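A selection of the complex's chains, in situ.
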Amino acid sequence: MTDLGFVGLGVMGSRIAERLLDAGHCVTGWNRTRTKAEWLIERGLRWADSPREVALASDVVITMVTDTEALRQVTGGASGLLAGLGEGRVYVDMSTVSPAASRELAERVRATGARMLDAPVSGSVATLEEGRLSLMVGGDAETFERVRPVLEAIGPTVTYVGPNGQAALMKIATNLGLAVQMLAFSEAVLLAEKGGISRETAVHVLTNSAVASPMVRYRGPFVLRQPDEAWFDVDMMRKDLRLALEAGLEFDMPLPTTAVTNEFLTAARGMGLARHDFAVVFDVLAAMAGVEARREAREP
Amino acid sequence: MTDLGFVGLGVMGSRIAERLLDAGHCVTGWNRTRTKAEWLIERGLRWADSPREVALASDVVITMVTDTEALRQVTGGASGLLAGLGEGRVYVDMSTVSPAASRELAERVRATGARMLDAPVSGSVATLEEGRLSLMVGGDAETFERVRPVLEAIGPTVTYVGPNGQAALMKIATNLGLAVQMLAFSEAVLLAEKGGISRETAVHVLTNSAVASPMVRYRGPFVLRQPDEAWFDVDMMRKDLRLALEAGLEFDMPLPTTAVTNEFLTAARGMGLARHDFAVVFDVLAAMAGVEARREAREP
């Protein structure tokens, strides 16, 4: 078993770390808020006092943080992750950041003698718990082969995409579809409802139909009842769509449904719904349709 | 076993009839072109000389035709299906037509003493052959219960939606998502490709990701190689989107991603691609992006 490190023990990160512990790995971890990691420490996680110390204790160290800014904070500085890397170590970033930011970080890692992979995931906590998570991996192929067993312990589907930054791009390209599918799903539910079909029936039919992606099956029922806590909120999804639209500008790639959907996420913010799961685009569309979105049940 | 009738033995209809024969039902059938039904006759289908005679020979008669006009042709006139209906018989229409046309037909059926259900399917030949087809059913609940076993022999998931016309509406609402998902999928593939990822890799990742609906899994690979024969061509999908947009107008329901996607199907026609599977929206977007859609491999 490999000595692993894990920085960023949030909702998703902590469950991945748990999975690695369950697989018998030795895992050293760090999180900005230690209390959130207590349950993992009880299950065998070794606590370290900084990202740098995590890196020093590990052959392979993984990060999973919110955005590019958070990634800079855990990697840079005297107690940052980069300060603990060196020859022979591998660093795997599972955050969703821009391809450019990922490539730039990979170069700085290379300067320490270590190697980096970008390995974002497609899927949510539910997908992970069902053991059906997908990982895409960017970086050099040799490094990928070295850590492949660790990545396969996280999600069974692991696809090598290309050089550093390519998996970050592939993740962004994947996520644009999440938002678009959710808005199209909302159109279908509300069209059915305005034509006299109950919302429950419409959701039932659609989540068993040819459009029922994993996203639609997990998130579709949110239009009946919003979850107490957002799985992936409007701001997080906007961040990803922004990365997609900026990549579209950079590569001269028109993204028509993405662009339209992004405006509905912006409207969700305009309507004060930023902290809800991005399934709340349904509420924006319902407002335009003059339909009650049952929001009363959603706001504490 | 019930005496069944089947009018409209096209690509989908004939395979459903086959499935009913395999389940041990006695099936009488009719198709505009008899030659297309020869293989079914060899497998036990009884041929009738008109839709009327199919109805006369059956307790439950099913139609599956292309559009509202084709439905009028097989149901009306002296040799039409309505002329053979009467007290105690049930007529199930599995075509995709407008809710209004379906409701109107149901009233004419009722005038004969028979009862009608609208029971369109969600899924393709592939879904049917995997035994995973979804049916939605509109009509009175009692009639539905009478024919439920027959419908369950076709697809395991059968959902009662509401009065006549409601299943037709639910089908239209479902299908709008097929087109939108295909365009969003094309955006993702081409964004990845313009950023340096191979089209094959992008398709592989996406068809194993959280956006991988049955539609995406079956049709996604078409952007690598168009099928020899369209599963569902641009014109058929345009017909369905038009029904959705007209229902949107009728019910005051805005359908933003549907409306945008519809313009790309129109562009597919403008670019001379009407007879291709609707996955060809990929080619429209590729043209806008200045990317080769490998169309040479698609046109004989």
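Every chain is named by a letter (A and B) in the order it is written, and numbering of its residues begins at 1.
To be clear about the criterion, contacts are C-beta pairs under 8 Å (C-beta built on N, C-alpha and C of every residue); 3 or more make two chains touch, one makes a residue touch a chain.
These numbers come from a predicted model, not from an experiment.
Whole-complex tally (this structure file, single sequence, 2 chains shown): 4 copies.
In this text, only the chains that are shown with their structure count from here on.
For the pair chain A and chain B, the distance between C-alpha centroids works out to 35 Å.
On the side of chain A, the complex with chain B involves touching residues 99, 122-124, 127, 134, 136, 157, 159, 161-163, 166, 169-170, 172-174, 176-178, 180-181, 183-185, 187-192, 194-198, 201-202, 204-206, 208-216, 244, 247-248, 251-258, 260-261, 264, 285, 288-290.
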